[in-house]
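I'd like to ask you about the structure that follows.
Only one protein chain is missing; all other protein chains are in place.
Order of writing sets the labels: A and B. Residues in every chain begin at 1.
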Amino acid sequence: MDLKLKIWRQAGPDASGKFVEYPIQDISPESSFLEMLDILNEQLVAKGEDPVAFDHDCREGICGTCSLFINGRPHGPDTAITTCQLHMRRFKDGDTIVIEPWRAKPFPVIKDLMVDRIAFDEIIQAGGYVSINTGPMPDANVLPIPKKNADLAMDAASCIGCGACVATCKNASAMLFVSAKVSQFALLPQGKAEAKERVRKMVAKMDELGFGNCTNTYACEVECPKEISVTNIARMNREFFMAKIS
Amino acid sequence: MAKLDSKIPEGAIAEKWTNYKAHQNLVNPANKRKIDVIVIGTGLAGGAAAASLGELGFNVKVFCIQDSPRRAHSIAAQGGINAAKNYPNDGDSIYRLFYDTVKGGDYRAREANVYRLAEVSNNIIDQCVAQGVPFAREYGGLLDNRSFGGALVSRTFYARGQTGQQLLLGAYSALSKEINKGSVELYTRREMQDIVIIDGKARGVIVRNLVTGKLERHGAHAVLLATGGYGNVFFLSTNAMTSNGSAAWRVYKKGAFFGNPSFVQIHPTCIPVHGDFQSKLTLMSESLRNDGRIWVPGNKEDAEKIQKGELKPTEITEENRDYYLERRYPAFGNLVPRDVASRAAKERCDAGFGVGNTGLAVYLDFADAINRLGKNVIEARYGNLFQMYEKIVDENPYETPMMIYPAIHYTMGGIWVDYELQTTIPGLFAGGEANFSDHGANRLGASALMQGLSDGYFVLPYTMQNYLADQINVPHFSTDTPEFEKAENGIQEMIDKLLSIQGDETVDSIHKRLGLIMWNYVGMARNIEGLEKAITQIQELRKEFWTRVKVPGSNDGMNVELEKALRLVDYLELGELMARDALVRNESCGGHFREEYKTDEGEALRDDKAFTFVSAWEYTGEDKEPKLNKEPLVFENIEVKQRNYKSA
Partner (left out) sequence: MSSTFYSSLTKKYVMSLAGLFLLSFLLVHLSINLLLLLDESRGLFNEAAHFMGTNPFIQTFQWVLFGGFAVHMLVGVILQIQNWMARPKRYNKKAVSEESYLSKFMIHTGIIIAVFLVIHLGDFFVLKITGQVPEFAGHHGTEDMGLLVIEKFKMGGYVLFYVIVLIFLGFHLDHAFQSAFQSLGLNNPKYMPFLKGLGRILAIVIGLGYILIPLVIYFK
């Protein structure tokens, strides 16, 4: 396949960036999207040019490191996968592919397509945990948890923190991310003790960091590589309301 | 050899850990604040240890190479975590878990460590449940267990196919709690470059800030490495792209011994290599072998036609298929341990019976299972795996058999540690996959998560305290010392040199060549000629690297090529040590298979008399041969036997 890549290049956090076009030839439809970028980078390095910086790590769709806004969609034109699982057979010979970094105020660009998502960690640090220390705990089976709740909690907990929800949201809202963590603990008895504190603190931190507000476009649910449901957002709205009135 | 003291506590095996804890030194709460600890890596071992040490009151600095501690490669573990809870009431016990782990490791692990691992396994499950880890449950609301290879009981706890993710997020949440409290300070996008030793003790590290390119100095009373395995020396592996062996290698060169470097686990069920542009291999869960049947064509002409695309697997009749695992191992069939299954696949492909366009793949066929159980049952069991396969390969595994091939997955070898998980450098500890581990020569499924969390939550917080107890009067470290200066300069020189070569080969192209040497000669099947060839070829490649590598850009800011080059420097040395270790070990055990040492039927043949020891390699200087130290392994609680998978 021969393709034309239009890639956002930005030397550093404070530099002003621009789109640069790169033609690329002979790409196997069997290669992954990131392998296609690897090939581009090998060619750039061979020519003595600066390779394109992009985040990636496990390359099997679970670490949440890879990002990329490809032709208007985070993680590209396929559903329920991350960019590293996207394969070139999803494109046609001669296609132009526009590749941009995640765009959101709390996700500043570090270089080229790489952004800083430490804001997500800060939200978790604000309360995304059960405040217990390591030590002898009651036996794991002392606390039966209805399978349905355990499964719903697992659905929410499968979030990989990639930021696709923020990237696709027209408001750059982090509600799906935050609500997934709030939901996981709201659904489990272990999380009950500090449920109110947790949702209050996490929402306050989310607002403070400058994420946008949720306008229920549900784009996040469409683009989430782990297909996390917006019912989690409703659950967080409920939790927050209950925390505020009591 | 005084230096190699495993410090196994006295007493009966079941009491060693209890005795150790009862008599160890502790640091009083007020003094803990005076003590700084550095943790490198935020996977299961590092994340759990950093959080637990922070909870105890130490000042912890934790570093990760990724942009967030939640992304460490522990996250990719699929299957589950073992524990001796005996919830299914099927006869499990701490002893049985201990026994299975030692046996699975082909009797090359330290008994006392493995027993402790089995002992704390139950605490891990309790801890994780209390954290809110959403393990799979039964309808009654209690925890579900499933069975895994190498065991006669169901003892594996799991969270869908994402157990590693959920356990890591548990440790990450504990770590986040401590960061919020201020007891742990987090440094992301940092890669450890060197250890700083002052008066014989580990007192700090040099890290490279991957965003700015700056070298940073950090001092502490003790350092813990939890930097994972070095499987990426093979270029292609199931490891993440940033998983690397540099931290382990740099401390080796500063005096820490390297244990069993040649013990590498090759996982039999990975998606095969499809082209030379490939960057990474994807694992398909071992659980697939419960229902899938592995086969290749029975005659070569069919295999060749398949390779050329002239024939489809579904067109090959039953009598022309060779279910080679069922043929060779009637008792265990498709469920033989990982090392056995991997070697058998390689044997068939080398003989010309492989499939796929490269001829380096075998079929994993679900047609029988679908006929027997129905598509719905198979979909419920493996739906997400089938979907993942289809996304990657673009073939529907419900209709045509999957293609699989073995791939590098885990390194049992690593930094040598004693019972306290302390290396031969005082004050330097190693946990998780980074240490030479409790898995001996082969790791059983669902044991890696257990070991990482055991080290992190329940072992290191005790043993490090034992070391730190006499450090309370040592003030916080200034990094303005000649030792830090020297370490930093050493790294700076290496960086400058790499940037100055400006040759004609990219880092990856050299790494791919190294990977090929490793895979061909230090991979699944090894022999004396191959290993010797590997050593010479690696030495030549290393010379070529230092004259021909091209690293563009500078060190002022992000430079991914430079990062990769710095890691390759170490792989080019580590690969040689792996070959040396494999060469010395004149036996076959677990993942280490020497073609000269096999039974008449082609199975691995151990030499317990000569090789019941841990190889602990000692660095002796640039271009000098490393020295082999041996830690003898004593089995007092387990009878050492030959593994047999042909009959039950």
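In this text, a residue touches a chain if its C-beta (ideal position, glycine included) is under 8 Å from a C-beta of that chain, and two chains touch if they have at least 3 such contacts.
Keep in mind the model is a prediction, meaning the values are calculated, not measured.
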For the chain not depicted, the shown chains it touches: A
Contacting the left-out chain in the complete assembly, out of A:39, A:118, A:188 or A:219: A:219
Chain A residues touching the omitted chain (full complex): 6, 8, 19, 69, 71-74, 98, 100, 103-106, 167-173, 200, 203-204, 206-207, 210-219, 221-223, 229-231, 233-241, 244
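Going forward, only the chains that are shown with their structure count from here on.
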Touching residues (chain side chain A, partner chain B) in the complex: 11-12, 28, 30-32, 34-35, 38-39, 42, 44-46, 48-51, 53, 55-65, 78, 80-81, 85, 87, 89, 110-111, 114, 116-118, 120-121, 124-141, 143-147, 150-151, 153-154, 157-158, 160-161, 184-185, 188, 190-191
Chain B residues within the chain A interface of the complex: 48, 51-52, 55, 66-71, 73, 75-76, 85, 87, 123, 125-132, 134-143, 159-160, 162, 164-166, 169, 172-174, 176-177, 179-180, 186, 188, 211, 238, 240-242, 274-275, 277-280, 282-283, 387-388, 391-392, 394, 457-458, 461, 506, 508-509, 550, 552-553, 557-558, 560-561
